[in-house]
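The complex appears here minus one protein chain, its other protein chains still in place.
Chains: A, B and C, in written order; residue numbering restarts at 1 for each.
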Amino acid sequence: MIEPSLAADAPRDEIERRLRQTEDELAQLSKISGGQELDLKDQIARLRARVDALRAALWRDPTPWQIVQVARHAERPKLPDYLSALFSDVVELRGDRLFADDRAIFCGLARFDGRAVAVIGHNKGKDTRENLERRWGMPNPDGYRKAIRVARLAEKIGVPVVALVDTPAAYPGIEAEQRGQAEAIARSILVMSQLRAPIVVAITGEGGSGGALAIAVGDRLLMMQYAIYSVIPPEGCAAILWRDAARKEEAAAALRLTAPDLLAAGIVDEIVPEPTGGAHLDAPTAIAALRDALRRALDAVREEEVPALLSERYAKFRRIGPFAG
Amino acid sequence: MIEPSLAADAPRDEIERRLRQTEDELAQLSKISGGQELDLKDQIARLRARVDALRAALWRDPTPWQIVQVARHAERPKLPDYLSALFSDVVELRGDRLFADDRAIFCGLARFDGRAVAVIGHNKGKDTRENLERRWGMPNPDGYRKAIRVARLAEKIGVPVVALVDTPAAYPGIEAEQRGQAEAIARSILVMSQLRAPIVVAITGEGGSGGALAIAVGDRLLMMQYAIYSVIPPEGCAAILWRDAARKEEAAAALRLTAPDLLAAGIVDEIVPEPTGGAHLDAPTAIAALRDALRRALDAVREEEVPALLSERYAKFRRIGPFAG
Amino acid sequence: MLNWLKRPKFDATVERREMPSGLWEKCPRCAQIIYVKELERNAKVCPKCGWHHRLSAAERLSLVVDEGTFEEWDGGMTSLDPLSFPKYAEKAREARAQTGSDDAVITGEGPILDVRAAVGAMDFTFMGGSMGAVVGERITRMFERARERGLPVITFSASGGARMQEGAISLMQLAKTSAAVGRLHDARLPFISVLCDPTTGGTTASFAMLGDVHIAEPGALIGFAGRRVIEQTINQKLPDNFQTAEFLQKHGMIDMIVPRTDLKEALARLLRLMLPHQPAQDARERNDDRAVAGR
Partner (left out) sequence: MLNWLKRPKFDATVERREMPSGLWEKCPRCAQIIYVKELERNAKVCPKCGWHHRLSAAERLSLVVDEGTFEEWDGGMTSLDPLSFPKYAEKAREARAQTGSDDAVITGEGPILDVRAAVGAMDFTFMGGSMGAVVGERITRMFERARERGLPVITFSASGGARMQEGAISLMQLAKTSAAVGRLHDARLPFISVLCDPTTGGTTASFAMLGDVHIAEPGALIGFAGRRVIEQTINQKLPDNFQTAEFLQKHGMIDMIVPRTDLKEALARLLRLMLPHQPAQDARERNDDRAVAGR
């Protein structure tokens, strides 16, 4: 036991607090060691082991609900982190050319590995101001319509679409209903299903129902190891099923919303590994893993001719859904 | 002189009043004659001659401004009159599937001569309530977007589009600008220019600038004899040119907005004759003339293959615009 | 002469759900007591207030498909319980027993006033008309078969959305059905979506909102997010007409609101217009046809 004062069932945030503290100590020690040539090897090794143990403790056989919490973690890498780390020459394209520019969805052109792609992604904010402006990454109809416009541009100029999914849900607001939230989601699904350009989708955080699916129809579906993808938030499911939103842990388990569940169901094509405990604990490693997966997926889909791509894309969704008889 | 009390320069509305009065007398007399077998032939012939003379007086060498007034006449046949007289099985299609259903533009499917067509037309109201609802036939962006949707449906199902143009202008309002009046007009022009279905356009009343052109790009452009088609209303032109909207008569003449002018400029393909004095004096005759012209135009465009249709449509607009050098 | 359309009879060829027991029923809208036979004779439109009572899929089909002609497609498909979701197997079993249906949709082919069409009708009484793998598969197959056979498609949606108990699999049915609609559009075949009370959630956000023409029944609830979720999110009361057919029409989403008693004729007229190689038929001819054929 590295951390004898820590109970086996210590709460998550207590473990996290200790982990950060140990990480800080480790960083300081490493700095001293490097600068002053002191031999602190032993001490550093001890601290490093403690960090690993704490992470492992934090992440021993995580429950679906724990994974939900990681997927929603405030410090989980978000679209801007992926944009700046994975893409160059980023040019944001704004507006649906109809009504508004929805800040909850980012669209743009950029380079990945030096080659042009269109990027579409949910855009959660980092602080209150951003979150208000972006509705916590919950799109309005204008967002999907912007996505459709930019996807069509990608089709026209012959570049693949990279879609990064991270939304709690489509925004449940009066204006969203007035402007046709349902129509916009349905249309986006239809357009993406027929888009004559390769589409690679990565669910990086929350894949929240229709708001996620609207930009998650593509040729390859990657999913970060601790992302979730669900038809309804666990809280909503519990409220409907047991009239008790507090039973969200049970609902989270019942919904089979984790990456391995979705891989098994034939929905997800590949799981992108995350550092122990989740991407927020070591963003660069998580982002690098996504880079590798995106690179492989893009290389594969770029090879294919459009008609083959479209048939396979259709077939991919066509076969999801087991039944009897 | 049939009407000795009428001065040679009697004002228009005075002549119109007498005309109606004489027409009423004539109608009554004809009824009596038919019912009671009395010989009123002479009297009827006299009244009939007076009616013709009054109409001719009303319409001796009309100025462009007089034609503007006829084109705008409150009793001029409007879209509902054409719809009920020329089409059967009319089914209105509402909404742009984006934001609203603009009542200033009617869209629907219907039969003309028993064959299916899509109908798109500006929809001026008959009374104040209707005019408020329909903004006097001045579309919002939603109107053009509905027109685009229904034109695309016509393309899909393989039926021609019949467009009936009668609008003072695109609606100059705050919301129209917010929702992209310019984009909507431009998009409609572009879509119509490439629509893979025949399009026959008839300017039935006011062809007001961009608001008219948005649904006036097609394979055949018919124009009612006393309709107008102009880049700017005469009042606006006078206000800009002479800073005096009252000089609208001069502006109306300068703008060359009458059917013969537009035929000469190669913009209009055919002038549809109206009864002396204008369609409002004898709507059935005017509507029947439009039926004949539409029938010929539709028969002609239905014969053509889509690629030829599109090249000719492009060429038609391509050659408009004389220049030196 | 009575217009037979105003007095539709339910079709015996389609399996039929029993009415609530008793001869009299209370209208949930106007609270009047109505004679059940009268309600049935009036296509379940309340004779007092005009409220369009919900119909089962079978009732729906009997109202629009020419009598005795409906040919069911893909019958006998029932849901698995791929997630082993709490109580799902049990609930589905109960729903099958109560409704006599396999799942929340019936699909097949049947002429509408002699115009051939593929028709799918959802059943809200079957687990809230929710769309899981069976509904998604049947709808998808219907669009695919219609495309192969050159038929137009009409759907009657009545659904609370995706079937939660099948998790993300049900979410994928949105993609599957929408993609199938896309292929029907490419084949230039008409698709009329009739949105019935209620159509919400994932069903609205997929095939039901992708019609060439959208028809709604008067007063029908149509929307994406649930009323309560919206009220909680924005912390304010919603207007009374919110998410009604009339509200959606104002906002550009619905072409026509058609009373149930006029629906069959409206559908046939539209289908004929949208299949330009079908001959037009006026009402008199149609009545003659019916008299001769005795259907």
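Throughout what follows, a residue touches a chain if its C-beta (ideal position, glycine included) is under 8 Å from a C-beta of that chain, and two chains touch if they have at least 3 such contacts.
Nothing here was measured: the structure is a model prediction, and the numbers come from that model.
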Query - Touched by the hidden chain, restricted to displayed chains - result: A, B
Query raised in the report: Pick from B:40, B:53, B:186 or B:300: which residue touches the chain that isn't shown?
Result: B:186
Requested in this report: Among A:14, A:89, A:299 or A:312, single out the residue that touches the unshown chain.
Outcome: A:89
**Report entry** Which residue of A:26, A:110, A:281 or A:310 touches the chain not shown here
**Finding:** A:110
Requested in this report: Would you indicate which residue among B:170, B:222 or B:271 is in contact with the undisplayed chain?
Outcome: B:170
Report summary line: chain B residues touching the chain left out here are 170-174, 176-183, 185-187, 189-190, 193-194, 209-210, 213-214, 217, 229-232, 236-237, 240-241, 250, 254-257, 261-262, 265, 267, 313-314, 317-318, 320-325
Query raised in the report: Please identify, in ascending order, the residues of chain A that touch the omitted chain?
Result: 88-89, 91-101, 109-111, 114-116, 142, 146, 153, 156-159
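The rule we apply is simple: only the chains that are shown with their structure count from here on.
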Report task. If you connect every pair of chains that touch, what shape comes out? Choose line, ring, star, complete or other. Result -> complete
Query - Most heavily contacting chain pair (counted by C-beta pairs in contact) - result: A-C
Query raised in the report: Based on the averaged CA atom positions, which chain is farthest from chain C?
Result: B
Query raised in the report: Distance-wise, how many Å sit between the C-alpha centres of chain B and chain C, to the nearest whole number?
Result: 41
Query raised in the report: Measuring from the mean C-alpha position of chain A to the mean C-alpha position of chain C, what distance in angstrom results?
Result: 36
Report summary line: Among chain A residues, those touching two or more other chains are 179-180, 183, 187
Query - Multi-chain contact residues (two or more partners), chain C - result: 251-253
